[in-house]
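Next up is a structure, given as structure tokens.
All protein chains of the complex are present and in place, except for one that has been dropped.
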Amino acid sequence: MQRYLAQKLTIYILTFFLAVTIDWIIPRFMPGNPVQTMLSRAALRAEAVEVMRGYYLRAFGLDVPVWQQYLNFWKAVFHGDLGVSVYLFPKPVIRVIAEAIPYTLAILVPAIVLSWIAGNKFGAFAARRRWLDNTVLPLGYFLTATPYMWLGILLAWGFGVGLGWFPIAGGYSFAMTPHLSWKFVLDLLWHWFLPFVSLFLVMFGGWAIGMRNMIIYELEADYVQYLESLGAPRKLIRRYAFRNAVLPQITGLALQIGTIAAGAVVTETVFSYPGIGKLLVEAIQNQDYFLIQGCFLFIIIGVLLANLIVDIAYLIVDPRTRRGMVGEI
Amino acid sequence: MPLLEVQDLRVYYQTIRGDVKALDGASFSLAEGEIMGLAGESGCGKSTLGRSLVLLKPPMKYVEGRVTLEDFSLPIWDREKMNAFRFSKISLIPQYAMNALNPTRKVKKIFTDILATKGIKGSQVLPELRRRLEMVELPLDVLNMYPIELSGGMKQRVVMVLSTFLNPSLLIADEITSALDVSTQRAVVKMLVDFRDRRVVRAMIVITHDISLLYQIADSILVMYAGKLVEKGTTEEILRAPKHPYTRFLIASLPDIGVRYGERKLEGVPGCPPLLLQPPRGCRFRERCPHAFEKCLEEPPFVAIGPSGRQVACWQALEEHA
Amino acid sequence: MKGEKGKKPKNEFLYFAWRNWKLRLGLAIVLFFVVLAIVGPRLTPHQPWAYVGPPARPPSKEFWFGTTMFGQDVFTQFVYGLYPVFLVGALGGGLATLIGTAIGFTAGYRGGWVDEILNTFTNVVLVIPTLALLLIIAAYLGVRSFFIQAVFIGCTAWPWTARAVRAQTLSLKAREFVDLARISAARPTKIILTEIAPNMLSYLVMVFILQFGGAILNAATLDFIGLGPTRGISLGLMMQMALLWGALPLGLWWWFVPPGLAIALLVGALYITNVGLDEIFNPKLREM
Partner (left out) sequence: MLELERVTKIYRLGVLGRKALKAVDSVSFTVARGQVISLIGESGSGKTTIGRMILRLTPVTFGRILFQGADISKFHGLALKNYYRRVQGVFQDPFSSYNPIFKADRIFNIVQREFFPHLTKGEWRERVANALCSVGLEPGEVLGKYPHQLSGGQLQRLLIARAMLLEIQFLVADEILSMLDASTRIDVLNLLAELKRIRDLAVLFITHDLSLAYYISDEAIIIYRGYIVEQGAIEKVFVSPLHPYTRMLLAAVPRLDRKWGPAEVGLKAQEGKIVGGCPYHDRCLHAEKEETCKHLKPSLVFVDDRHSVACHPMGRLAKGVSHGTSEARGTSVA
């Protein structure tokens, strides 16, 4: 068990290391000197240039050797000093991101958890009847194959524009200022609903299909044969098969988190939902490189944390890893 | 009244090229307390016979035949109705016993779950379970372990305990020793005999290709060839006075300690068994049989039933007898 | 049971392939889009970016899929946009399959520290959110083409394939025919290519199909964010344009429905084809 966790942690630390390195390398070694582009953009405001240059010298410090620059960058990362946003000047990147995180978490966490649970239940349910399976299967595959943004656009068009039930943009109404009241919370929920549903639906299809396939494989296993020979009712057999099929689905969840994060980026863009994804896209469009770096870093951290949580969940559910019977999943 | 009576059982395998006549007519009966060995080469239908008595499902196809166990006619063609008999009346230790337990459930949980389906509470049977585990020399701790923590042999013994837990009238042990070392094999086989001696089970069919093993434990032996019964008799009869040429070949091909190549050369059975997709008319063994004559080509041999239930399906043997 | 199947496996394959509705349905849809991508540009007299008609018109006889805010023909954009879908799918998916397979084979067959390093590397790339990485790479690249897009997608999508191929190689390597090839003095590369790979061919085909679909989705997402190729038209770009120029509030559904629908149908069909193939390749899943 410790071995399993140690192995996973090694990989996460390596990944983090690699991600920060990429973050450091890309603006430096890509063609077209993006740093220069950014500075020239910021030059519109004199005070911005000063601040930028200060940070630039500190963290990037082009006058010191490359390895020193790299070290300085790490130092800055650990101090939470990710520079200042050009596009939202003079806000520090870290604060811009901190404001966006709750929105992203609000749609992602429930969408992931609920779609995983509902998808698994539904997939297992569908696998038991031929006609249900034959209708659910194409539908499920169609759903997983749907680009996140397209489903978002469709929902916005249908429920937002067409029926007018939900707003199609923003995290809350323009007329409101954030404060703690029922009215505001309801308004938040009202804006939250469509982005959440569109993420939920695409993932739901994927989990349902995954579970359906796993169950069908599982029902071929020797232990199912044996249960049948002992006259076990289908209910028990399905319960056993479901339980075993859930394990690869958990592994699947870990593998999918990166893709899901990408889905969140475009969904937020479609609904102008003020999360990290939208921030990243805006940063890209405005060539705000410090903000891009910051967003990337936070997405990585989020994905790594999510992976860690999934791993721990797996550890709890699968006795094989818990008792150190297998080294890897 | 025999405990088990099987009459002209036929079970085919469906394939895209037609039915493979894997079990094409077998009749026999089993007395109270009898251990019957079911022997033959791979593909002779012995496993098909064993499996179809417990779990007959596609691609297996029931064709005809009757199975009576303790005066009940078993609906072996009905997957659902058979549930009433499985486990409690007729039970199986499968060939794949080492993989037969769900790897992610504790052994205890597997027991209680499956017993619950028969309306038995796990806590009530704990003393009995303890006794049974002792019988197969398993420590009580196995109940709190996951199957993956047990060795293959231990898993197999857990399956032996589970399969026989409700004292079934008939137990079918399908090739359970083929993956075992000689020492373990002997111990496991002794346990099977113990099950019968202690009246845990009332009768047993032991499916194996190892005739010398049957000699050690079986009361009677049924030899099959190409989907058909070839010969049945008591163990002594079959081994000391085999009547069917196939049985004779089979026994003669077995090396024994004390036999060496330089001193006495043993011979195998010449030729190959026929394809069961379209088995030949007449006797199925005739191509490999040195005694075959015209009659063997035309008609499948009549199964002669001698005194004490001895059965032989061979024209030659029949004529000798006559 | 052995020795009773006299038929050649090929015939059996075709027999089951024809009986499998999932395979037929999936292939039919994929084929439809392939044909449309080839024939489509010849069916329309217009160019994708040309202003050819009145703006924001719903579908009509003249403009089958209607027109955009600027009077461009949506049908023309649509059929021209299909081609890069296949290009990026085949190239990106192919590259990902290739890299993943090569790494998986090497790690699985060589074992030892080579495996240790490759496996760790694979797992690291696996947790990095691919799209976020693609986004920042694309953001810094000034000029972008479909080709570069496909290469980037291919270079980031391989890890799961490597993992799966490695696992399969490990299990195949333990089979005795590999030992037999080794004691025939065959070289490792030869063993991988002539003994192990042929056994995984059906699996690799399925992996390629999945990678193909994945590459299409990834490309569409990049295009939609505005990080697609700097020239040309694509389905993702159409959706971006539609959203950007107010097709939503104006209700110009004909502008954004076809591109997304095509992607969903095409990728969905690829996935269903895969299930069909799985059922054919894997005798246990065949329906009698």
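Order of writing sets the chain letters: A, B and C. Residues in each chain are counted from 1.
Operating definition for what follows: a contact is a pair of C-beta atoms (placed from the backbone, for glycine too) under 8 Å apart; a residue touches a chain by one contact, two chains touch by 3 or more.
Please read all numbers here as calculations on a predicted model, not as lab measurements.
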Among B:55, B:213 or B:276, which one is in touch with the chain left out?
B:213
Which is it among B:116, B:241, B:266 or B:297 that touches the chain not included here?
B:266
Pick from B:18, B:255 or B:306: which residue touches the chain that isn't shown?
B:255
What chain B residues would touch the chain not displayed?
41-42, 137, 151, 153, 181-187, 190, 209-213, 215-216, 239, 249-251, 253-261, 265-269, 272
Which chain C residues would touch the chain omitted from the figure, given the whole complex?
2-3, 5-6, 8-9, 175-177, 179-186, 195, 198-199
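Here, only the chains that are shown with their structure count from here on.
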Chain pair, A-B or A-C, that carries the greater number of C-beta contacts
A-C
Inter-chain centre distance, chain B versus chain C - centres from mean C-alpha coordinates, in Å:
51
Could you grab the centroid distance between chain A and chain B? Build each centroid from C-alpha atoms only and quote it in angstrom.
56
Among the residues of chain C, which are close enough to touch at least two other chains?
none
Quick check: what residues of chain A touch more than one other chain, meaning two or more?
none
Of all residues in chain C, which touch chain A in the complex?
22, 25, 120, 123-124, 126-133, 135-137, 139-142, 160, 213, 217-218, 220-221, 224-227, 236, 239, 242-243, 248-249, 251, 253, 256-257, 259-261, 263-268, 270-272, 275, 284-285
Give the list of chain A residues in touch with chain B in this complex.
221-223, 225-233, 236, 240, 243-244, 247, 318-320, 323, 325
Spell out the part of chain A that touches chain C in their complex, as residue ranges.
10-12, 14-15, 18-19, 22-23, 26-27, 30-32, 34, 137-138, 141-142, 144-151, 153-154, 156-157, 160-162, 168, 209, 213, 216-217, 220, 255, 257-259, 261-262, 265-266, 269-270, 280-281, 284-285, 287, 292-293, 295-296, 299-300, 303-304, 307
